[in-house]
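All protein chains but one are shown in place.
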Amino acid sequence: MRGGKSARLVYPAAAAVLIFALAPFGWVLLSGFLPAVAILDQPPQWLRYGLIDDNFRYIFTGKVPQAYEVGGQLRKMISQEVRAVPRAAFNSAIIAFGVLLLNWLFGAPAAYAYARLRFPGKAATFYLITASRLIPAVALAVPYFLIVQQLGLLDNHLALILVHTVLTLPFSILILTLYFRTIPQEIEEAAQLDGAPRGTVLRRIVLPLALPSLVGTGLFAFMMSYSEFLFALLVTSSAHARTLPVTLASIVQNPDVTWSLLSAGTTLAILPALILVWPIWRYMVRGLVSGGVA
Amino acid sequence: MARALEVPAGRARIPARRPEISTAYLMIGGALLLVALFTVYPFGYALYASAHTISPILPKSFVGFTNYQLVVTSPYFGFSLLTTAKFALATVPVIVVLGVLVAVLLNRPFWGNSFVRVAILLPWTIPAAIGGVMWKGVFADSWGALNVVLFRLNVIEEYVRWLTEPPLAFTAVVIAQVWAQFPLAVVLLLAAMQAIPDELYEAAALDGASGLRQFAAITVPFLRPMLVIVALFEILLALTAFDLIFALTGGGPGTATTVLSYFIWGETFRMLSFGKGAALAVIIAALSIVLIVGLMRLMPKEALLGEEGS
Partner (left out) sequence: MSEGMHASNRWTRRDFLKVAGAGAASAALGGGVLALPRNVLAGPTTINLNFSVWSYSVDTIQENIKRFEQAYNNRIKVRVTDFPWPQYRDTMIARFSGRSALHVLYNGGDWLPEFARAGWVVPLEDYLPTVRTNYAKKIAGFAVQDMTYNGKIYGLPYYADMTTFQYNDVLLKANGLKAPPATWEELTDQARFLQGKGIASPILFEFATNLPNTIDNFTAMVYGRGGDWFDANLDPVFDRPNSEFRQQLAWVAGAVKQRTAVVLPHETDVVKALNTGKHVYAVLWNYNLAEANNKAVSPRAGQFKIALMPGRTHETQGMCKFYNMTKYAVDQGKDTVDASLKFIEYFGGEHQGQYKIAKRWAVEKGLGFGQLPLYNDAEVRKSFGQWVDFDTLKQQASKARARRHPVWEGVFNEFARVQLVRAISGETSVDSAVGAMAAKAKELKAQFK
C-alpha cells in the first residue's frame, strides 16, 4: 500500500490498466478514420491508404465518402441511419442527466433515513427497495409499459427518466446508506443538539461529507441510463427523439454500414458521456484530495 | 474492524423522537413510492403470468406450476444454466479482485492519477451491446485488431480463432464483461477506501506493520461491506447478461456462450409465451435471492441498517 518498494510498480500497473480500458476505444477511434478496405485487406496494414475523415464528414454533412464515388457502382449503398447518431446521443444525455438528478433527489434522503433514523417498517421497506432489482428487466418490460401508459406518459422522455430512475434507485440507496453510516455521528449530533432538524442536518452536514459517494452513485445512475436499451426501445418515440442505444441497434448489423462508418458513429456516441463524465470525476478527485489522502 | 461502523456505546445519544418517524417517511417517501409502483405491480404481474399460459395466439389458461416445469425441463435450461453459472464464476471474482487492485492503485497519489481515473470510466459509458460490437472488432478471427497486432508483432504466425473456438469465445466474452464492469467496482471501492481514516494507517505504520499487513488488517475489513455489494451486483449482472454477449458472439460458437437470459427474451417475445418467460424470470430472480442471502451473511449486520436493523 505505501512505501517505496511498491512505488516502482505503480506506473507499469497504471499503464496496463489504461491499455486494457482504452485499447478497444483506440481501435474504434482509429478505424473511424480508416477507409473500409484498409481494415479487411491482407496482409494487414491499416495505414496503407492513410487516414480519412470521410466517415465523420458523412455523418455530419451527408456527403458520401470518396470511396463510394469511384467505380460508379452502387454508390448509394451507405446507410443514412448513421447520421442520426449525434442527435440520439444528445437525447440520451439529457435523459441520463434527469435520472442522475432524480437519484440524488430521492435517493439521498432515503439513504439518510435508513442510515440514521429508526422507524417502523425500516427493514421491510429497505429490502423491498433493494430487492426490486432482482427480477430481470426484460420480464418487467410489459408491466412497466402498461403503467407508463396508464400514467399517460407515453412518447415522453419523462417516462424513460422515471423507469430508469426506478432501475437505478435501489443501488444508489444501498451505496449511500452504507456510506452515510460511515460518517461519524458526532457532527450530526452536535448540530441536532443545537436544534437543527434532520433535513437541515442532511443538507448542510452529511451531504457535503458524502460527496464522493454521491458523485459515484450519480455517475452510476447516469451511465446506466445512458446505455440502457430495452426500455428505451419500448418507450421510444419518433426518430428525432430516439435514444442512442436504439439508434445504434439499427446500424450495428446493417449491411450498408461498414466497420469504419460504425466506428465513427460509435466514437461520436461516446463523446457526450465523456464530456459530462470528465468534470464530475475531476471534481470528485479534488474532493477526495482535500478530504485527506496523503 | 466493523466496530468502527457501530455507534460507540456510552455516548450521549439523541433519544428517538416520535416526529422522527414522519421525517423518515418523508425522506424515503419519494423513492419508496416510485419503486413500489414500478415493482410491486410488475413483480406481482410476473408471478401471476408465470402461472398462466399467456399468448396472443393461444387462449389464456391457468396452468399452475406447469410453466416452471416446462422451463426447467426444456432442452435449453440445462446447458444455458451451466453456461451462465460458468460465466458468473469466471467474471465476478476477476472483476472484484481487479477492482480492488485498481482502487488501491488509484488511491495513491501519482502523476497522471486523475487522468487514469477518468480514462477507466470509458468502458462504462457505452451500452453493453456496443461494447460487444467493439470487442468483436478486436477479437474477429480474420480481421480483428488483436490478431493483427499480435501478427505484426510476430507473436503469432497464424490468426487465433478467438470467436469460433468455444473455449476461446467464452474467454473473449469474459474479458469483455470484465472490461465493461470493472470501472464500477473501482469507483465504489475507491470511494469506500477514501472513508478509511488515515490515523489507522499511521498508527499501524508506527507499530511497524508492512504495507501488505496494513492492507489485510485495515483495508480489507473496511472494504468488506462494499466488496459484498460489488460482488452481489456483479453476480446479478452476470446472471442477466445478454446484450454484450450476443453482440460479441451471437451466443456461439454453437451454444457455447448462450446464456439463460437470452431465453427470457426468446420465450417472451419470440415464442410469444409470456407465461414461460415470466416463469424463467422468476426462477432467475429466485436464484439471485438465494445467492444474495448467502453472501449477505458475509456482511456485518450493522453495516447496512444499524444496530436496530437486521
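Every chain is named by a letter (A and B) in the order it is written, and numbering of its residues begins at 1.
Note that a contact is a pair of C-beta atoms (placed from the backbone, for glycine too) under 8 Å apart; a residue touches a chain by one contact, two chains touch by 3 or more.
Because the structure is a prediction, the values reported are computed rather than measured.
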So which of A:31, A:243 or A:258 would be touching the chain we can't see? A:258
Omitted-chain contact residue, chosen from A:29, A:131 or A:233: A:233
Write down which of B:64, B:109 or B:254 is the residue touching the left-out chain. B:254
Among A:9, A:37, A:193 or A:275, which one touches the chain that has been omitted from the display? A:37
Could you list which residues of chain B touch the chain missing from the display? 45, 49, 52, 54-58, 60, 75-76, 79, 136, 140-143, 158-159, 161, 163-164, 166, 246, 249-256, 258, 262, 266, 268-274
Could you pull out which residues of chain A are in touch with the chain that's been left out? 36-37, 40-42, 65, 67-68, 70-71, 73-81, 141-143, 145-146, 148-150, 152, 154-155, 159, 233-239, 246, 249-251, 253-256, 258-259
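As a working rule, only the chains that are shown with their structure count from here on.
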How many angstrom lie between the CA centroids of chain A and chain B, rounded to a whole number? 16
Could you please specify the touching residues of chain A with respect to chain B in the complex? 1-3, 5-6, 10-11, 13-14, 17-18, 20-25, 27-28, 31, 39-40, 42, 44, 46, 105-107, 109-110, 112-120, 122-123, 125-126, 128-129, 131-144, 147, 162-163, 165-166, 169-171, 173-175, 177-179, 181-182, 185-186, 189, 192-193, 197-199, 202, 212-213, 216, 219-220, 223, 226-229, 244-245, 248-249, 252, 259, 262-263, 266, 269-270, 273-274, 277-278, 281-282, 285, 288-289, 291-294
Please name which positions on chain B make contact with chain A in the complex. 4-5, 7, 11-14, 16, 20-21, 23-28, 30-32, 34-39, 41-43, 45-46, 101-102, 104-105, 107-110, 112-114, 116-131, 133-135, 137-138, 143, 145, 148, 151-152, 179, 183-184, 187-188, 191-192, 194-195, 198, 201, 205, 210-212, 214-215, 219, 225-226, 229, 233, 236, 239-240, 242-243, 247, 261, 264-265, 268, 274, 277-278, 280-282, 284-285, 288-289, 292, 303-306, 308-310
